[in-house]
Structure formats: structure tokens, C-alpha cells
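A single protein chain has been omitted; all remaining protein chains appear in their positions.
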Amino acid sequence: MQGIVIPITMVPGNSTIHRMNPLPKLLWTLGILALSFSTRNIAVLGVACLIGLLLVFYSGITKAYVRVAMILFPISLTLITLQSIAPAFPRPWTAIVGFGPFTIYQEGIYSGISLLLRIMAMTTWAMVTIMTSHPSDIFTSLKKIGMPYVLNFIFVMTLQLIPILQSEFGIVLNAQKSRAMKGSGFGAILPSMVPVFVGAIERVQQLSISLESRAFGSSGKKTSFRQVRMAFSDYVALFLGFLVPGAATYWVIVDKSLDWSHSMVFSPAFSITLVLGATIGFLVFVFFAIRAALSA
Amino acid sequence: MSDKKPIIEFRGVTFWYGGANDKPAIKNINLKIHEGEYVALLGLNGAGKTTLQLCINGVIPNSIMGEFEGEVIVYGNDTYDTPVREMAKFVGMVFDNPEFQLSQMSVAEEIALGMESLGFSYDEMTKTITEVLEIVGLRGLEDRSPFGLSGGQQQRLSIASALAMRPKILVMDEPTSNVDPIGKEEIFAVAEQLNREKNMTVIMAEHEVEVMAAYADIVVVMHEGEILLNGTPEEVFSNVDLIHKLGLRMPQVTEYAHRLNQLNLASIEKPYPVTLDSAVERFKDIL
Partner (left out) sequence: MEPLIKVENLWHIYPVGNVTALRDVSLNINRGELIGVIGQNGSGKTTLVKHFVGLLKPTRGKVYIDGEDTAPLKVQQLAAKVGYVYQNPNHQLFARTVKAELEFGPTNLGLPEDEVAERVEQAIEFFGLEDLRDLHPYRIGFPLRKLVGMASIYTMKPDIFILDEPTTGQDNITTRKVYHLIEKLRDEGATVLCVAHDMILLAEVVERMLVLRDSELIMDGTPRQVFSNHEVMASTHITPPQITILSLRLRKDQQTLDDVVLSVDEMIELTKQSNTGKK
């Protein structure tokens, strides 16, 4: 169980991006999100993706990124397989090649590739932000721009609770296995989940008394122990974070010539190779995932 | 001590949790505690120790619902109409499960949490964090995750988090029941040091009678919601028959002194010795 879970948390480092205030990073990520949803243009999405990858490389989080991408990318490959035979695209569709009951469409390939790139662009940028910022700094920055104190606490607590509940689940599962419970199947759900939930409830109740005893939840002025500096460069990055993704988004919406869904033509050979490759890639991943799950 | 004004006073306090509990958890509690006292609360599970402790900072009756009668006055504040967060400046609480009191990403942030709520300045916070970590012996662990610490360290972190609000009273509910022997030693040492050096009033519920007999100035014995004994360890542990009847343990050396008397093996005058050192002194010629 624990073996499969890959934590997406900060990778310590001292790159320029690490040292940046989280706010411009968050803004850039949001900007890229907006841009990615505003276009299907493969080149634009590809460039966004590529810049994201360069940032990954530059900030020294490549290893951690690859570990996450190894899971995310194969799953996203299904987009190509599914889209190619059933495009999320207005009809009419142009058939490229057919085999059996399935037909691969021109629009499908286009839509599959652009969706894949869209997902990779967004997640790459998001991971750069998450993996180069201390979670506390992200929360502190959000607090500064007006996120409620209590909401902030809930976020922090949830982040903490996930690994705790995971390890609790491991303990409970072992406890029940030593009562001869079969490790899997429907019958294992209640015995392994109930103690974890009851424990979590007890924890939260006790924590709330403890927090109240430490003046948490007082009304009045609050301060923040964690200090997140906004340097001049951060203001510049923040400004550019508004400007660049904003302008790009405006451009991709306005410029109709960026719609390449019909101008890009895929050959039957290319299409078949792509779809088969994506499908096989996904299946290989599933095979290894199941093997890992069984051995854990 | 009797001429001094008490800093904690329970006046006829009764509390029912309600619901399925047909009996009040504590009834008609009258208790005075003076500044700088180390008070041990002894009693079986369910005797009302925790309930009594939660009354000191007003969690009962302010946050835990039930039927409350009587008054609890702490440093002149009636807990009934003083918010718990105000009481945090007088009373620090430490509970039995070390992990269930922690929530933050680092030791420093854990300690800062309460101070942030009270609007302390950044400089005050960093200064206080260093200071309280020094007291509990956790300097250097500022950036560690609270959840990666040992049980004993976690409890000392909870003590530090409470101390950050600069309370005058430290209330501890079986703080050592979930930690190993080293952790126990550490926690008892910190409590003792705070009591001795900073004149902190300590109110500790514990099952470890030998330790309590050695450290506490006052021992309070509770049974079914009532206070049955209240006095110095020597006074309290001389009531051997009552303590036996309640099913409580007393220090082994005290038990030994009592048995010597009973069996006419020696004539030991009351008060019986309650600590190892006093017992060694009293029994040096017995074997």
C-alpha cells in the first residue's frame, strides 16, 4: 500500500525558483491553466509544456518530477486512444483509417494530442510550484492575500493527516491480518477502515480541545510566524505573471488561425503507430501497477 | 501556605456530561491551590481527574457541554464567563496522547500557532520559541516535523507550545502514559524544573505514585467524582486503609512501612516514609 503512494511535496533546493515567493509562482501556474484551457493549438501547448519542463530541469526537481510523471503520463496516454476513436470535437469528423468496428479520426488524433499536452503543461507547472515551495509558505502567502485563518489551518491539517492516516491504515491492516483476516476483498473493508475513521475522529476532537487551550480561534488581530518576503524580483515576476500568460491567453482566443484541427493532417501510418503506442504504453503501465500492488 | 491567597479555587463544582452518564463526573468539588504548588491528582480511571482539570481553563463548561454548578476562580477570573483563549494566558494544558495535540509542519510553527492567534509580533515569537525550546530541551529541532519526534519529545513540544502563552499554571493529564521510560524521565524532569525554577504551578494527573510522592507538594485523591484526600504526600499516604479500599497503589516503601507495623515486625511511626531516600534513612537498620 505505502509503496505505491508517491508524495507530491517540496523537494529541498536553492534554485532561483525555490527562492521565489510562492505568490508569483501560483499566479503563473493559474495563468498557464487559463491559457491551456483556452486553446487546442498543439504548438502553443507544446511550448507551455516545454517551458515547464525547462523549469523542472532548472530547479533541480527532475527526479521527483519524473516519479510523478511516470504515473501521470501513461494514464494520460489513454486520452489519445479514446479521443482517436471518439473525439470530443464537433462533428463532422474526418476518418483516417478504420479497423473492425473502430475508426480513427483526424479530429480525434488532434484532440488527443492537444488534451495530452494540456494536461502535461498544467501538471508540470503546478508541480514546479508545489515542489519548489514549502507548503507553509504557500499557505502563509495565501493567508496574506486574504484566505481565512481557519481555512488555512484546515488545509495544513489535511496535508498532515494524509500520511498519518496512511500509516494508521497500515497498522490496522496488520492488526486485522494477525486476526487471520484475508488482506483483500469486500470483507476487509470494514475491519480495516472503521478503526482508522474512529481514530481520526478521536484525534480531531482531542486536537480541538488542545488548540482551544492554546488560544487558537481568538478574535482580533492575528500575526504570522512564517515570514514570506516579497523581493523586487518577486514583484516583477508577479507583474509578468499577469502580463505574459494573460496576453498569450488573449492571443490564442482572438487569433482564429491558431485552429489547426483541419490544417494538420495525420497520415494513416502515423495515426496507427501513435494510437497503438499510446495503448501499449498504458497497458504496460497497468501491468506493472498491478504487480506492484500485489507484491505490497 | 494557608495565609496566602489561593490562585485556583473550586467552590462547590459539580459537572454532568449528560447523555448516557447517569452520575455527575465530579460533584461538589471544593479545592484551593496556591501559587507554585505541585499538585498530584490520583484516582482510578473515571474518578473525575480529567474533568476537574478541564474546569481549570474553562474548557468545561465553555466548550464541553453539560450541566455545570459552582464556580472556578483562577487568578481572579471566573472561568464561567472568561473565554478559554483568554484563560490560555494563565493555564497551559498537556494531554495524554502526544500526537493528538499536534498539527503543524514544523516544531517552530507548532509553538507559534497560539501566539499567532493572540497577535504576537514576529520578534516576540522567535524569541519565545527559542526560550521555550530551551526549557524543554528541544533546541535545534525547530524545523523538524512534530510527527517525526519520539513520544517523549512530542510531549515536551506540547509543553513548550503551552508555555509560549506564558501561563502561570501547567495542567497535565497523564502526560507520560503513552511514552517510554526515557520519555517519562524527560517529562517529569521538565515539569519539576518548571515548578522549582520558575515557580510554575503544576497540576498533574498520574498513575506513577512513586514519582508523584517524590515531586508533589500536595496529593489529591479522587474517587467517583469526589475529593477524598487532600494533603502532603506524607499525610495522604498515611491513610493506608482508605487508599487500599479505593483500589489505588501507594509508594512501595510506604506499603512496606505499613506492613511492618501490621505484622509487628517493627514499629514505624506515622507519617510513613513516601520516598526512596526517606525510606533508606528510616529503614537503614532493619535488615
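Labels for the chains are A and B, by order of writing; each one numbers its residues from 1.
FYI, contacts are C-beta pairs under 8 Å (C-beta built on N, C-alpha and C of every residue); 3 or more make two chains touch, one makes a residue touch a chain.
Since this is a predicted model, take the numbers as computed values, not measurements.
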item: Displayed chains contacting the withheld chain; value: A, B
item: Identified contact with the non-displayed chain, of A:Arg91, A:Lys182, A:Arg229 or A:Lys256; value: A:Lys182
item: Which residue of B:Glu71, B:Glu124 or B:Glu210 touches the chain not shown here; value: B:Glu210
item: Residue numbers in subunit B that touch the chain omitted from display; value: 43-46, 96, 150-151, 174, 177-183, 185, 207, 210, 247-249, 251-253, 255-256, 259-260, 263, 265-266, 276, 279-280, 283-284, 286-287
item: Hidden partner interface residues of subunit A, rising order; value: 168, 171-172, 174-183, 190-195, 198-199, 202
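As a convention for this text, only the chains that are shown with their structure count from here on.
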item: Subunit A-subunit B separation of Cα centroids, rounded to whole Å; value: 47
item: Subunit B - residues contacting subunit A, complex; value: 54, 57, 59, 63-64, 83-89, 91-93, 95, 97, 99-106, 108-109, 112-122, 125-126, 129, 147, 158, 161-162, 164-165
item: Residues of subunit A defined as touching subunit B within the complex; value: 134-136, 153, 156-157, 159-160, 163-164, 202-203, 206-207, 209-218, 220-227
